[in-house]
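Quick one: structure below, then a few questions.
Only a single protein chain was left out; the remaining protein chains are all shown in position.
In this document, chain identifiers A and B correspond to the written order of the chains, with residue numbering beginning at 1 in each.
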Amino acid sequence: MSTRLHVDVAVIGGGLVGSSAALALSQMGMSVALLDRRYCGAQASGVNYGGVRRQGRPPEQLPLSQRAHAVWPRLKALIGIDGEFLRSGHLKLAMSEADMASLEAYAAKVADCGLDLELLGHNELHRRFPWLGDAVGGSFCAGDGHANPRLVATGFAAAARRAGVHVLENTPVTGVARNGAGFALEAGEGLKLTAGTVINSAGAWADRFAAEFGEPVPLRRIYPSMVVTEPLEPVLTVNIGMEGGGIYARQVERGNCIVGGERAEALTDADFSRPRSDGALAIMSRAAALFPGLAKAQAIRFWSGTEAEMPDRNPVIGPSLTTPGLIHAFGFSGAGFQIAPGVGEVLAELVRDGRTTTPIEAFSIARFVAGTATDRTTLGSGAGKEQEPQRRGA
Amino acid sequence: MSLFHRIARSDHAPVRFLLDGVPCEGREGDTLLTAILTHVDKVRVSDFSGAPRAGFCQIGVCQDCWVTLADGERVRACTTPLTAGMSVVTGAAA
Partner (left out) sequence: MSRPQPLVVGAGPAGVRAAETLVKAGLRPLVVDEAPACGGQIYRRPLVKDERDARALYGSEAGKAQRLHGAFAALAGRIEHWPRALVWNLRDGRADIAVAGESRAVAYDGLILATGASDRVLPVPGWTLPGVFTLGGAQVALKAQGCAIGQRVVFAGSGPLLYLVAWQYMKAGVKVVAVLDAAPLAAKRHLLRGLALAPDIVLRGMRFAAELRLNGVMLRHGICDLAFEGEGRVAGVRWREGRRERHLFCDGAGYGLSLRSETQLADLAGCAFAFNQRDRAFLPQRDPSGRTSVRGVYIAGDGAGIAGADAAELAGERAALALLEDRGLPHAPERAADLERKLARIGRFRDVLEAAFPFPAQWAARVKDETVVCRCEEVSAGALRNAVRDFSLDEINRLKAVSRIGMGRCQGRFCGAAAAELLAVETGRGVEAVGRLRSQPPVKPVPLTLMPREAAE
């Protein structure tokens, strides 16, 4: 079978970033092909924890994060479903005075970024959240929340399809190269595609495309590890994180609690992964201690997935330095869910206007090009550390 | 009204337990499911619709018969032997 297709934009990778970019581009009137080697939204975008969280991100991510923040309440209008988005608030706990100090330092650093963080001391914390076990204090961001990643990721791809995007699943891109003014791609079984612009949003598979254009990056695969409880009476009223990353937890409206932490392991087919038993047990035990209301609960299901992490835990977003018409957006390092819908808009602007109104310089691939050292912003409070490997028990 | 009807083991030693606070008697050798269903016709209500449930497979596979004990403990009734003093909460008036 041989098929030919010409589009304005070819998007490689149908995760949340690629799907939301495809939708935005289509709404701008461009023709778009969205290619995924398996299923749209089935990898990092669909298997992450589901935190819709600005709190804890490094300052350079916050303009993008704020842009995405405006998209989340509009999901229903944008993709036809609300994705179970709940603006529950996000509470980041400190388990020691030192951790509390770093929460305070973070709050001071981002004071002008519009997060409206509330620092809570021990007493106030337990008065507001009486279901919490022992903690020294916390930082609360009322505007943050959580959503169902499986629905949101799949929903963006479905909306893109309805908007006229050629959504091509089970269609791995086997070749991509500059071709005259644009690109020639080969994908799936005999699909030949030409496109003016290519977006590389291939997540954990994006490094091979970047390398193909002379931009190798130190991308590493990481595997989150989640535990789901049976449906329970309401216990966790907010999305919970922890300074230092010991645990994160949320409860969905149907009653299941999702508890994450630790890392999963790749299977023989490294595209798939599974939580480690010892890691899951550690998380379960921590959850039962931190949330007494969960102490009698049963765990009914674990899950994992494949995410891409960059050494500095910031994504790569922006134009290629070697190849005109190629735009990268990958490496969200376990913290891409909340900002992805904003990234989609930014990518669409980049394609249409060649620039974007949201600052993204910090995410340039230039920082990984030998000899182009850029000044790294330090992570301060521990940006995105909610999904970092454990300090203990690992 | 009970769902189950005993046709054997009626003479075995009684085992006392509480069902929604009401003293009841099972028999030695009962599972918790049997003990409950020889008195009433459900073990819990559905998490979502609130519809009554009374188990289904009885071999620990379908997970339909999870019940809550008064201390908050949750057990699968069909694979849990009845023991004296158990206190079961079915989640609605029996």
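Heads up, the rule we're going with is that contacts are C-beta pairs under 8 Å (C-beta built on N, C-alpha and C of every residue); 3 or more make two chains touch, one makes a residue touch a chain.
Since we're looking at a predicted model, the values are computed, not measured.
Just so you know, the chain we are not showing touches A, B across the whole complex.
One of B:Leu19, B:Ala54 or B:Val67 touches the chain omitted from the figure, and that residue is B:Ala54. Note that of A:Ser26, A:Ser88, A:Ser102 or A:Thr154, the residue touching the chain absent from this view is A:Thr154. Looking at A:Ala299, A:Ile327, A:Val346 or A:Ile360, the residue that reaches the missing chain in the full complex is A:Ala299.
Of the residues in chain B, those that touch the hidden partner chain are 3-9, 11-12, 28-31, 34, 37-38, 41-42, 46, 48-49, 51-64, 66, 74, 76, 78-79, 81.
Within the entire complex, the positions of chain A that touch the omitted partner chain are 39, 41-42, 46, 80, 150-151, 154-155, 157-158, 161, 167, 227-230, 254, 267-268, 274-275, 277-278, 280-282, 284-285, 287-288, 294-303.
In this section, only the chains that are shown with their structure count from here on.
Averaging Cα coordinates per chain places chain A and chain B 45 Å apart. Residues 230-231, 254-255, 295-298, 300 of chain A are the ones that touch chain B when the two sit in their complex. On the chain B side of its complex with chain A, the touching residues are 47-48, 63, 66, 71-74.
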